[in-house]
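Excluded from the complex is one protein chain; the other protein chains are retained at their positions.
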Amino acid sequence: MSTDMAPGRTWRDMVEDVSNWGRWGEDDQLGTLNLIGPDEVRAAGSLIRRGQVIPLGVPLDGWLPNSRTGFRRNPMHIMVVDGGDDDLAEKTKGFVSPGSRNALQVMHGGFRFTEDMLILPSQAGTQWDGVGHVYYDGLMYNGYPAATITSFGASRCGMEQAARHGVAGRGVFLDVARHHSAAVLPSEYAISPAELDEVAASEGVEVRSGDIVVIRTGAWGKFLVDRDGREYLLECAGLSWECAVWAHQHNVAAIAMDNSQVEVLGDGTHPLHRLAIRNMGMLLGEIWNLEALSEACAVDGAYEFFLDAQPLDVPGAVGASINPLAIR
Amino acid sequence: MSTDMAPGRTWRDMVEDVSNWGRWGEDDQLGTLNLIGPDEVRAAGSLIRRGQVIPLGVPLDGWLPNSRTGFRRNPMHIMVVDGGDDDLAEKTKGFVSPGSRNALQVMHGGFRFTEDMLILPSQAGTQWDGVGHVYYDGLMYNGYPAATITSFGASRCGMEQAARHGVAGRGVFLDVARHHSAAVLPSEYAISPAELDEVAASEGVEVRSGDIVVIRTGAWGKFLVDRDGREYLLECAGLSWECAVWAHQHNVAAIAMDNSQVEVLGDGTHPLHRLAIRNMGMLLGEIWNLEALSEACAVDGAYEFFLDAQPLDVPGAVGASINPLAIR
Amino acid sequence: MSTDMAPGRTWRDMVEDVSNWGRWGEDDQLGTLNLIGPDEVRAAGSLIRRGQVIPLGVPLDGWLPNSRTGFRRNPMHIMVVDGGDDDLAEKTKGFVSPGSRNALQVMHGGFRFTEDMLILPSQAGTQWDGVGHVYYDGLMYNGYPAATITSFGASRCGMEQAARHGVAGRGVFLDVARHHSAAVLPSEYAISPAELDEVAASEGVEVRSGDIVVIRTGAWGKFLVDRDGREYLLECAGLSWECAVWAHQHNVAAIAMDNSQVEVLGDGTHPLHRLAIRNMGMLLGEIWNLEALSEACAVDGAYEFFLDAQPLDVPGAVGASINPLAIR
Partner (left out) sequence: MSTDMAPGRTWRDMVEDVSNWGRWGEDDQLGTLNLIGPDEVRAAGSLIRRGQVIPLGVPLDGWLPNSRTGFRRNPMHIMVVDGGDDDLAEKTKGFVSPGSRNALQVMHGGFRFTEDMLILPSQAGTQWDGVGHVYYDGLMYNGYPAATITSFGASRCGMEQAARHGVAGRGVFLDVARHHSAAVLPSEYAISPAELDEVAASEGVEVRSGDIVVIRTGAWGKFLVDRDGREYLLECAGLSWECAVWAHQHNVAAIAMDNSQVEVLGDGTHPLHRLAIRNMGMLLGEIWNLEALSEACAVDGAYEFFLDAQPLDVPGAVGASINPLAIR
């Protein structure tokens, strides 16, 4: 199989070739996750051979690469009740007004609990870009008007569609950085479709319909060392837009990577996002930590596994913080 | 196997019997998830036979049963950028100050995106109570002082321990409500260890070491109909505290239920929480939606499955919103 | 002065009469606060005669009348560091990893602090509706397109306009409930312009250009007793839409009340909000606590005072939580 694109073709020339609008019905809001059905899940389950569980999510803390100024901030984990409140049942005796929300009321009988909450921008860490995350020309996947995504959330193509279908299936790992014997690919390096095929061949793994393709650039490993948020967000190696065509030709269900935007940023017009999310209805996974997976696969040479990357069921969401598990 | 408890024994009499303090080392912060190792995961993987994927999480929206007043509120899903911002690149021409954070800056070249965030109390919906969620007498699991859980989070026994181990293994489903041919068990009904054994025997399923035992009361199904938050939070049927002893005897890795607190609330002193979380180091799952799983298992009579209930990697967290998948 | 409206005129017939579009220039984003200049402020200052300070804000807590489901929730006050963290510097010795965000790092040398944050929906409690809060037919105050209020905030008519001008001047108090010797006006009672004139005359106070007119229905006093949020939000007594015309004729700078929406809700089409905010550019104050002010003014019969109701400087905000001071 080849991408077979004539020289000079732009991403806009490929829109009709890759479009999945109407492919799963006029009312479809799920997109390429339709490619994962019972057969694919059963086959993926058979890949659990070692009992090895590798989490692919990054810690959702204040050390993520996001800025302190914009609308995409690092998450905040906030303790609502903590262990320092233990003694207070004793210490606050005589200080507590009737009717107050004090620990004396809720911690009676010696029972003690702690509790917490998150302020969680969905694009801050390991995530799925949802089907409703990208649009252009006023339309999103399957022709729904972008205006159906209101301040109240996505009334079409919300993340609850994926959450209720389930995001689990066969994961195929293309370790491009290791293929080049590099800790990390060079900044702004654009991975081509041919290179994806080459890595798969070298690893002895085949990309099949319904696969979730997981691709490593080494960018997260580098960020863990230098914590250079600006470089990680703006200058990572990534896919060329032609890889969206490749994904379509391989009937890929989703792509996930260890960089910040899957594709190389280039001029910021995001052609791969447009093709994959808006025209194909495909989830894109970003900021995945693939370092441990890279080590594990290199040891035994097995680059396929069961992958569960299930999002929370947040109705109308356009992105989702996740902690995927590769299970081998 | 039997719980064999002399009449009149209280939960405090059982603390030493069930205690796992020191069982996996003085430094252990993981608890009963230690019971899930490669063998258990591999065996669980073999249960993926039909390719059926059943999400067990409830929608994280404003219709959850939590109050409007306290510290445990319903989650908020907030759009940070929405589809109504599409036209504004045109409409705001001439209105945009240089340097403003306006969509003209970020949506150049025709590319459009949406973005969202969550305000997410971890106890609001489908969740794991973490190992750090419950303590008494100043100590938590494995003898760590409760004061190690500060305003900055749990410096011991945080949810990142489970997240980095992975929470996936064999799920065993005890459908107590269906066993009694009831849509929902009566309010404040206390399920006994003997009843759990009876349901397992009736279903033809065996509870093994490292299992995640999933137990249905029908409470969430009832809440979906009547939306009676007060009843759901305070009066559900649940486990008697003796079931913690049962869980210890069966080497159960975790228990999850469709009610709000696993155990019957009774006098609010939470003996099962104390035994299971603080003394055994066990995750407790609450507010799971087991309605679809109940239907599926009743059809083919298979009450075991692969279960992935992986939390986000939030360092220092004491609870975790999850969307578990039962895969059969 | 009279409102002089022919019978049968609707609010739409009055739009041109009350419109302030262009009145303070084509570029104005401030609206009727333009009516408060140095002369008005100096005159208002002279009303500080007793040294009496009366706060008019309600507590921003979980007992406010808002629902647990929608997008307008009660505020949350969250402790980020609390006094229970005191001992932990001692207790966590030996438990703290190098590099952790633990209190040992930040509380060195015996110094201890506490810290907090708010999740604060601007419409939840005592507030100003900003000039950008209401529009119709695609346009807001002074003809700016509504689309200039994007997900990033109001690029025109944001609350920073009022915050940087200052919201302080002469307050005039029309205690309609007390005028009728009622603790609270009947549900859905509509106050007319003639009634406002009548109350002012009875109180011996004159409404002047640049005044902030503060009007009491008794609704907040009733809510404090019965905590009936639904009634408070939907059925309070309030102004008839004709009072917007009255306010225009009196050159009023702003109106504030102790009910939830200033005007009677009626069919929910909010004609007074449309006239006052969109056509006149006027701040509307809602959910003010006027109980203590009512007592104080009744004692000495002085119904004018210095009023400071300054909002936080939040660029692009369309509403503002405030705690106004009446100083007499």
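Note that the chains take the letters A, B and C in the order they are written out, and that residue 1 is the start of every chain.
Methods note: contacts are C-beta pairs under 8 Å (C-beta built on N, C-alpha and C of every residue); 3 or more make two chains touch, one makes a residue touch a chain.
Keep in mind that this is a model prediction, so the values were computed, not measured.
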I'm checking contacts with the chain that's been left out. Which of C:21, C:152 or C:173 qualifies? C:152
For the chain that's not shown, point to the residue among C:132, C:218 or C:238 touching it. C:132
Sole touch to the unshown chain from B:21, B:71, B:111 or B:128: residue B:71
Residues of subunit B touching the missing chain are 62, 71, 78, 80, 82-88, 101, 117, 151-152
Hidden partner sits against subunit A at residues 62-63, 66-71, 73-74, 76, 79-82, 84-85, 87-88, 91-92, 95-97, 100-103, 119, 144-145, 147-148, 150-153, 155-156
For subunit C, which residues reach the chain that was dropped from this view? 37-55, 57-61, 70-72, 75, 77, 79-84, 86-87, 101, 108-123, 126, 132-138, 140, 145-154, 160, 163-166, 168, 267-270, 273-274, 306, 308, 310-319, 321-325, 327
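Just so it is clear, only the chains that are shown with their structure count from here on.
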Does the subunit B and subunit C pair touch with the same residues on each side or with different residues, judged by whether over half of the numbers are shared? same
Averaging over Cα atoms per chain, report the distance between subunit A and subunit B in Å. 22
Note: subunit B residues in touch with at least two other chains are 70-71, 79-82, 84, 87, 101, 119, 145, 147-148, 150-153
